[in-house]
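A single protein chain has been omitted; all remaining protein chains appear in their positions.
Lettered A, B and C in written order, each chain numbered from 1.
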Amino acid sequence: MENLVQEAIQNVNLQAIMPSLVLCVFGMVLLMVSVFSKRGSTTHVAWLSIVALVVTGFVSLSGWNNPQAGFAGSVLLDNFATFFSMICLVAAGLTILMSDDYLRREGFPVSEYYPLILFTTAGAMWMASGTDLMTIFLGLEVLSVSLYVLAGFFRTQTRSNEAGLKYFFLGAFSTGFLLYGVALLYAVTGTTKIDGIAAYVQANPASAMNTMFIAGGLLLLVGFLFKIAAAPFHMWTPDVYQGAPTPITAFMSAGPKAAAFAALMRVTIVGLEGLQSELTALFWVLAVLTMTVGNFIALSQKDLKRMLAYSSISHAGYAMVGLVAWNEIGLSAILFYMLVYTFMNMGAFAVLILIGKKGEDNLTLDGIAGLGYKKPILGVVLTIFLFSLMGLPPTAGFIGKFYIFSGAIKAGYIWLAVLGVLNSAVSLYYYLRVMVQMYFKDPEEDFSWVTINVPTAISIIISVVGVLYLGIVPGSVIQLAKLAGF
Amino acid sequence: MADYLLSIMTFFPLLGILVLLFLPRDNGGLLKGFTLAVSLITFAISLPLAFDNVFTTSGGMHYREFYQWINIGDFFQMNYNLGVDGISLWLVMLTTFIVPITVLSTWNAVDKNIKGFMAMLLLLETGMLGAFVSLDLFLFYIFWELMLIPMYFLIGIWGGQNRIYAAVKFFIYTAVGSLLMLVAIIFVYYFAVQSGAPMNGFGIQELYKLDLPYNAQFWLFLAFGFSFAIKVPMFPLHTWLPDAHTEAPTAGSVILAAVLLKMGTYGYVRFAMPLFPEALPTFIPFLAFLSVVGIIYGSLVAMMQDDIKKLVAYSSVAHLGFVMLGVFSLNLQGLAGGMIQMINHGISTGALFLIVGFLYERRHTRLITEFGGVATKMPIFATIFMIVTFSSIGLPGTNGFVGEFLALMGAFQSSLRWYAVFATTGVILAAVYMLWVYQRVMFGKVTNPKNENLKDLSVREIIIMLPLLLFIFWIGIFPNTFFSKMNPAMEQMLIQMGANPVAVVEPATSETHAPAHSATPATQADGHK
Amino acid sequence: MITVNHYMLLSAILFSIGTFGVLTRKNAIVIFMCIEVMLNSVNLTFIAVSRHVGNMDGQIFVFFVMTVAAAEAAVGLALMIAFFRNSDSIDVDDFNMLKW
Partner (left out) sequence: MYSNLWLIPFFPLVGAIFNGLFGKKIKNEAAIGGIATGLMFLSFLVATQNLFKLIGDTEKVHELVMASWINVGNFQLNWEFLLDPLSAVMIMVVTGVGTLIHLYSIGYMHGEEGYYRFFSYMNLFAFAMLMLVLGGNALVMFIGWEGVGLCSYLLIGYYYEKKSASTAANKAFIVNRVGDFGFLCGLLTLFWALADKGVWTLNFVKIAESGHLLESGGLLITVVTLCFFLGATGKSAQIPLFTWLPDAMEGPTPVSALIHAATMVTAGVYMIARMNGLFAMAPATMMTIAIVGGLTAFFAATIGLAQNDIKRVLAYSTVSQLGYMFLAMGVGAFSAGIFHLMTHAFFKACLFLGSGSVIHGLHHAYHHAHLHDDPQDMRNMGGLRKKMPITFITFLVSTIAISGIPLFSGFFSKDEILWWSFGSTRGHWMLWVLGAAAAGMTAFYMFRLVFMTFFGEQKTAARAKDHIPESPFTITIPLMVLGFFAVVGGYIGVPKILGGVNRFDAFLAPVFEQAQHLNEIHAHGTHATEYTLMAISVAIAIVGIFTAWVMYIKNPELPGQFVAKFASAHKVIFNKWYIDELYDFLFVNPCKKIGTFLWRGIDVKIVDGVVNGCAWVVKGIGTGLRYTQSGYLYNYAVAMVIGAVVIVGYFIF
C-alpha cells in the first residue's frame, strides 16, 4: 500500500498537466477578479485572459519533442497534444479578442465570460493530452459544461437560451452514449487506458470480434462524433451555432472541435486499432455523409451564421477523410486542417461580428449587399476567408484540402477524394453567394454602424496572416504537423 | 535578369497591384494609365523571350528557375519550378501582348470601381503567365485556380444584366473540372512515389518519364481531359462560355477568349497528352469526334444567334474545335496548326470581342437587329471589322488560314482523316455565320435612327486594333517566325506523346522538294534555319 | 446467482429506458431526469464490472461521472430557468425558434 501511494505520487508528474493547470489557475483568479470588478468593465479581464493564454502557450511548448507522461499514464503531453493545445489556444485567443466589443454592443458586458473560455480551453487541452478514457471524459465535460453556459450566455435572449439548452440536452445525451461505450470497453478489457485497451486487443485478437467490444468502441465514438458534428450527430450544430453569441460560435467551430478530433484520433488510432477495417469503412461513409449534408443544406441558407454552421459540418467531413486514410499523411493533415480551419473560420466570424448590428438580425445574405463597396477592406478580408473555406489557392484552405486528400489518395481512397472534391464544388455555390451579395449587388445600406475596434481588428489580422501564410509557405507548419502526428 | 526573367514577368503585375492600391481611387485616368504602364512593362520584360533564338535549336525548357518550396520529406514536395519552351513561349507572348490592349479597351468602357477592375486584370495576368510557365503540376494548379478568381469578379461586378448567373456558372463549372484534376494530380504523384521513379516534386519533366499502367492512365487522362475540356471548351461542356462571354465586360471577354480558353488546349498539350500517352489512343477518336461536333455545332448555333457577342462566343467553340483536332492528330503539322490556331484565336476572336465592345459602347446593345448600315457611318470600323471577319473565317493570307490549314493537314495525315473531312465543312459554315452577321450589322441602309449619329473609331480605338491587325497578317504571311521556335519543342512533345513527329514516312529521296528530315529531334532541329 | 451479466442486462435496460424517455418526453426536466437515468445505468455497469474484473478504475470513473452529472445538473437547471423566464415554458416543443 505504501509502495502504491509512493508510486502514484511519483507517477503524478505535474509537468504533464502544467498547461491546463496554468490555464485553470488563471481562470479561477480571473473569476475572482471579475467578481470584484465593477459591473460592465470587462476589458481588463479580456486582456488578462490573453496573457493567460500566451503564458499557457509558452508552458505547453515545453512538451514539444519532450513527451511528458503523468498520472500513471493517463495524461501524455506529447507533440500531438501540444499541437492541438496550440490550436485551442489560438482559437480561444481569437475568440477573446473579438468578444470584448461584441459583448458591450450586445449589452452583456459580463466578465465571467472570459474565465469560462479559459476553462473550456483547459478542458480541450485535457482532451488532447488524455490517454485514459477517464481523462478524456473529464476534459470533455469541463469543455462541455463551460460551453453550455457560454452558448446560453445571453440569458435574456430566447435564442441564446434555446441554443444553450439544445446543446446541453443533446450534449448530455451523447455523453450518455460515450459513457456507455466506455463502460462496455471496460467490461471487455478491464481497463480504461487507451494503450491498455490496445494491448488487450493485441493479446486477445479474438476480442476485436467481440460484440461488446465493437459496440463499446462505436458508442464511444458516437460521443466524439457528436462533438465534431459528424452526420447524423450533427443536428445540434446549426441551431446552436445560430443561437449562441457569435464569438462563441466561432470558438465552438474551432477549439472544441479540434479537441474532439484529437480525442477521436487518439482513441481510434491507438485504442481501437484492432477495429481499423470497420472504422475506416464507417468513417468513409460518415465523412461523405457529413460533407454532403453540410454542403447541401448550406446551399439554401439565408442566415450567415447558420450557413457557416452547415459549412462547419462539411469541413468536419473533409477532416474525417484524414481518419479514413489512417496513414501518416492523412492523420497529420487533420492537425493541419484544424489549424487552418481555426484561422479561416474564426476570421470569417470576426468579420461578421464587425458588420452585425445589435441583435445581429442583419447577418443575412441580403443584409450584406454591397458590403464590398462600403467597407472595402472588410470585404476583401471576408473574401479571402471565403476563398480559403472554398479551398482555393493561394489560401490555407487549399493546402489543407490538398493535404487531407493526399492522405486519402495515397491510401487508395480515390473515390472518397473524388466525392470530396465534388462536394467542395457544391460548396462553392454558397460561398460565392456571399461574394455575390458583397460585390455584385448594389449596397442598400451604408454600414455606418460598422466601427473597427482594435482587438477584433487584431484577430482579423492574425487570421488573415495565418490564412495567407499557411497558404503560401505552409512548409514549416506542415513539418510541425508531421512531427505532431502519429 | 535573364535568370529571373520568368519570375519577374509573372509577378510584375502583382507588384503593380500593390502600388495600384495606394493610388487615389477617384482618378480613373491615373489608374488606367498606371495599369497600362505596368502591363506594357510586363510585355517589355517578356520581349527577350520572343527574340531568343535558343528556341529554334532546342526543344527543351529554357529560362529555368528552380527553388524548393514545400518539402515535407516522404509526404510531398512542391517546387517553384518555372521554364518556358517553344510551346508555351507564344502563349506567354500572347498573354503579355493582349493585356495592354485590353487595358486600353477599358478606357471609356469602365467607370465603376476602376481600381478594382485594374487590380483584377493584373491579377489575372499573373495567374495566366504563371500557369503557362509552371513546370510543377502543383504550381500550375495554383495559378490555374488563381485565374478563376479575378475572372469571376470581372464578370460579376462589371458584367451585363445576367452577370451573376454567368459568373457563378463560370466559376463552378470550371472548378468542378479542376478539382477532379487535383485528385488526378495527387494520384499521379503518389503513384510515382510508390513506383520509386526519380522525382522532382510535381515536376512534369520527371513525371513524363513515368510508366503508368494503362488502367491508371485511362482514369487520369479522363480527369485531366475533363478539366481541360471544360476550359477549352469542348462540346458538350461549353455552355458556360456563351453566358460568360455575353455578360463579361469587353476586357473580360477578350482575355477570356484570348488566353483563358487556351489554358484548356495548352493543358492538353502540356499535361494530359504527354503524361498519359498510352491512354491517348483510346480517347483520341472520342475527343476528335467531340472536336468535330464542336466545330459544326458551334458554327450552326452561332449562325442563328441574335446577339453578336453570343455569336462570337459560339464561334469560339468552333475555332477551338480546329485546335483540338489539330492537336489530336498527333503529328507535327497538326500540332503546329493547333498551336498557331491558339494564337490566332486569341488575336482574331479577341479582336472580334473588341469590335463588339466598340459597338456596345456606342449603342449599349448587341442585338444584331438593332444595327444595319453601320458601314456608312463608320468606314474605318467597317474596314477593320472586315479584316478581322476574314481572319476569323480563315482567309488565306491571314492568320486563321495557316492554323486551320495545318490542323486539317495534320488530321488528314493521321487516322482522323474522316473527322477532318467533316471538320473542313466548318470552313464553309464559318463564312456563313460571319458574313451574315457582317452583312446584317454593317451593310444596308441605316434604318434605325439611333444609328444615325454613330461616331467612327477614335484614335485610341484604332491604336488598340492596329497591333492585332499586324499580327493577323504577320502570322498569315510569315508564320515561320513562330513555327521556327515552336518546332523543336513540338517534336519533343510528340515523341513524349508516343507519336512519331514525322507524320507518315521518311521522304523517299532527298530530291523531294522538302529538305530531308530524320525522325530524331536533334537532327530535325538542325534542319531549321 | 446474480452474475455480472445480470447487472449488465439491468443497466442496458435502464439505459434504454432513459434513451426512450429522452425521445418521447416533452418536459425539459423529465428529459433531464431521463439523461440522469442513462448516466446512472452506466455507473451501474462500471461498478459491476469493476467488482467483476477486480480493479478500481470503474469505481473511480463512477465518482467522476457523478461529479460531472452534478455539474451538468447545475448548469442545465440554470439554463432552463433562464429559458423559463423568457418564455414561461420548459416544454421542449417551445425550443423551436432555431430550425432549418
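Here is the rule we go by: a contact is a pair of C-beta atoms (placed from the backbone, for glycine too) under 8 Å apart; a residue touches a chain by one contact, two chains touch by 3 or more.
Worth saying up front: this structure is predicted, and the values here are computed from it rather than measured.
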Left-out chain, listing which of the shown chains it touches: A, B, C
Hidden-chain contact residue, picked from the options B:151, B:204, B:220 or B:408: B:408
Contacting the left-out chain in the complete assembly, out of B:147, B:181, B:212 or B:336: B:336
Option touching the unshown chain, where A:222, A:353 or A:434 are the choices: A:222
Residue among B:435, B:462 or B:495 touching the omitted chain: B:435
For subunit A, the residues touching the chain missing from this view: 165-166, 169-170, 173-174, 177, 211, 214-215, 218-219, 222, 226, 231-233, 235-236, 238-239, 278, 282, 293, 295-301, 426, 429
Missing-partner contacts on subunit C, residue numbers: 19, 22-26, 31, 92-93, 95-100
Where the missing chain touches subunit B, by residue: 169, 172-173, 235-236, 238-240, 297, 300-301, 303-305, 331-333, 336, 373, 375-376, 379, 390, 395-397, 401-402, 405-406, 408-409, 412-413, 417, 420-421, 424-425, 427-428, 431-432, 435-436, 439, 442-445, 477-480, 483-484, 487, 491, 501-509, 512-515, 517, 524, 528
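Just so we're on the same page, only the chains that are shown with their structure count from here on.
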Chains touching both subunit A and subunit C, listed by label: none
Chain whose Cα mean lies nearest the overall Cα mean: A
Leader among chain pairs (count of C-beta contacts): A-C
Inter-chain centre distance, subunit A versus subunit B - centres from mean C-alpha coordinates, in Å: 44
Touching residues on subunit C, where the partner in the complex is subunit A: 4, 8, 11, 15, 18-19, 22, 28, 31-32, 35, 38-39, 41-42, 45-46, 49-50, 52-53, 55, 57-58, 60-61, 64-65, 68, 71-72, 75-76, 78-80, 82-83, 85-87, 92, 95-99
Touching residues on subunit B, where the partner in the complex is subunit A: 69-76, 113, 138, 141-142, 145-146, 148-149, 152-153, 156-157, 163-164, 167-168, 171-172, 175-176, 179-180, 182-183, 186-187, 189-190, 193
Subunit C contact footprint on subunit A (complex, rising order): 134, 137-138, 141, 145, 148-149, 152, 155-159, 161-166, 168-169, 172-173, 175-176, 179-180, 182-184, 186-187, 190-192, 238-240, 242-243
